[in-house]
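The complex appears here without one of its protein chains, the remainder shown in place.
Going in written order, the chains are labelled A and B, and every chain counts its residues from 1.
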Amino acid sequence: MNQNKIYDVIIIGGGVIGTAIARYLMRFDVKVLLLERHNDVGEEASGANSGIVHSGYDPKPGTKKAKFNVLGNKMMPEVAKELDLNFKQIGSLTLSFSEEDDKTLLDLKKRAEENGVDVKLLSKGEVFKIEPNLSKEIHGALLAPSAGIVSPFGLTVNLMENAMDNGAELLLNHEVIEIEKISEFCRVFCGNGAFFDAKTVVDAAGALADKVQEMIEKPSFSITPRKGEYFVLDHFNNDFIKHTIFMCPTKVGKGVLISQTTSGNYLVGPSNDSCDVDDVSTDALTLEDIKKTALKICPNLPFNETIREFSGVRPNSNVDDFVIEESKNFNGLFIVGGISSPGLASAIAIGDYVSKLIRDKLSLKDNLNYNPNIRKHISLSKIGKEKYNELIKKNPSYGKLICRCEKVSEGEIVDSIHRNCGAHTIKGVKKRIRPGFGKCQGTFCEAEVLKILARELKLPLEEICYSELGTNILLKAQKGAENE
Amino acid sequence: MSKKKLICIVCPNGCEIEIDGDKISGYTCKRGLDYAKSEFLNPVRSLSSTVKIADSDLVCPVKTSKPIPKGKMFEVIKEINKVSIKKPIKYHQIIIKNVLNLGVDIIATKEF
Partner (left out) sequence: MNKKDLVIIGGGSAGLASAISAYDEGVKDILLIERNAELGGILNQCIHPGFGLHHFNEELTGPEYAHRYIEELKRRNIEYLLNTQVTSISKDKIVTFMNENGIQKLECKAIIFATGCNERTRGQILTPGYRPKGIYTAGLAQKYMNIDGRLVGKNIYILGSGDIGLIMARRMTLEGAKVIGVSEIMPYSNGLKRNIAQCLDDFNIPLRLSNTVTKIFGKDKLEAIELSDVDKNLKPIPGSEKIVKCDTLLLSVGLYPFNAMLKNAGCKVNLETKGSLVDQNLETTIEGIFSTGNVLHVHDLVDFVSEESERAGKNAARYILNKRGKSLNTLNVKHSENVSYVLPTIIKVYENNEPIIFSFRVKKPIKKTTICIKNSAKILLNMKKMNLLPAEMIKITAKDLDLKNSDDLVLEVKEDE
């Protein structure tokens, strides 16, 4: 890294917000560096949430949440194409269980109209026609057809990949610890001793966004992290629940949702408890509560198909809206914080918007070579048997299935390693293309994936990490010492 | 010799066998008695491990050709860990002859 180079923009944080800003910035003639403290992008909230692209009926009209959510939802179909993501507009149903809920649904309908979101109230009978496995106790539901699902980690990674395809730089394991103003530019110092200069800095540090702002000035908001725990069920039946199912929001929160993921698994959660910034543990009582609530919505939800539990930390803030602003005191600092739900749905719209703020600030020209599309991922399910057979002839590794639960070939794994923002850990491969995500949770394929990683990255087996630096899976070999 | 107890593992019955000096009691069959005698007088174990295959990331499984004294297991493993062998490896090929002079060989249990 050239330490004398002055970047136009340094983005702090490789979550979906940071990577979206990076991606949209690359439409302009600009030098961008993204600094991420973890060993991969999307390691915090962006990698552990519901994966829902909300329709936008819920946020209060006139707020940034409403604006960016509705916009983000509208942008998503095309962005998904460009970024080769599976975006499924399965629609959401918000259920009513009481007369009070009925009233809430009417209010929500009004809100939806104000936000410009298409919704429809359904009677009990209409709901059962489309979702026969829901509780018989429901009164009705609000259908929002534009709501969809996307892999949140996939979105984050592919945004970064596209940004890098267009020239953005990414440094992992670079935790920002200090920011200093030096005449015309900012100097950003990292915990590992490195520092970088830039004309503008974007604070997209998620649950630590207020702490990053505090490195320069008095924070304009404070993050109050909330933890959400989830169950993941196996893909046992694609028709069991077809929509994203929400409960009626109450003062306490949005309640538990049940939704398919783009891979056909079912996600059940989240809880909503205050927590420490990096507390991603799960606990038995919370999970038990989620289960109870979910069974009220869907009495036959087969929890015996559970394959995993996880939790993520939402960067809620004390401001009742997203914080998206240029610092008043500190020229060139942009704060993009408190992006809790509907953050995923809003991310691309926020990226678009913030990139334009920076363009105007720095009077950036257009990047005439900008390519919004990433190289397509190839899989059997996408291209069909005949084309896949031709591919195997050219590259036999596509004929070697490594993950039998999720049907992922060696060729796909190798491809995921050699892309921009490519996988270099077991978890990185898992989150990009799914080996280890299935019912066996990697019991069968982890050892294979580890060997492929070592071979492709030209590293000894013991240097392959599960996730963060230092999480090496294997110890050094101790056999045959005498002969070596 | 003081009193010692052990659970017989010859069959699922799991008799509790006791030895007090020369007297062995609690067994219910001859196999149980034989097991107890060998466990008290000279306990032996079959040992298996792996050896490095030269120029490969894999290891070759090996075992002792006969049970070895229980107390010698770690020493034998040390010997096994020193070795590195070249392919081809034949099934039941001797990898270490007469390991630690125990009169037992280390043999490959798989071919490569």
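The rule is simple: contacts are C-beta pairs under 8 Å (C-beta built on N, C-alpha and C of every residue); 3 or more make two chains touch, one makes a residue touch a chain.
Everything quoted here is computed from the prediction, not taken from an experiment.
Undergrad: Just to verify: which one of A:218, A:328 or A:385 makes contact with the chain not shown?
TA: A:385
Undergrad: Of the residues A:88, A:377 or A:439, I need the one that contacts the missing chain.
TA: Only one listed residue reaches the unshown chain, and that is A:439.
Undergrad: Consider the whole complex, including the chain that is not shown, and state which of A:122, A:164, A:232 or A:429 touches that chain.
TA: The single option touching the absent chain is A:232.
Undergrad: What residues on subunit B make contact with the chain left out of this view?
TA: Residues of subunit B in contact with the hidden chain: 6-7, 9, 12-14, 45-50, 52, 57-59, 61, 63, 70, 73-74, 77, 91, 109-111.
Undergrad: For subunit A, which positions touch the chain that isn't shown here?
TA: Interface with the chain not displayed, on the subunit A side: 232, 278, 280-284, 287, 306-310, 380, 385, 388-389, 392-393, 396-397, 399-401, 404, 407, 409, 439-444, 446-447, 461-462, 465-468, 470-471, 473-479.
Note that in this section only the chains that are shown with their structure count from here on.
Undergrad: Using Cα averages as centroids, what's the distance between subunit A and subunit B in whole Å?
TA: 53
Undergrad: Tell me, which parts of subunit B touch subunit A in their complex?
TA: 50-52, 54, 57, 59, 81-84
Undergrad: Hey, which residues of subunit A end up touching subunit B in the complex?
TA: 451, 461, 477-484
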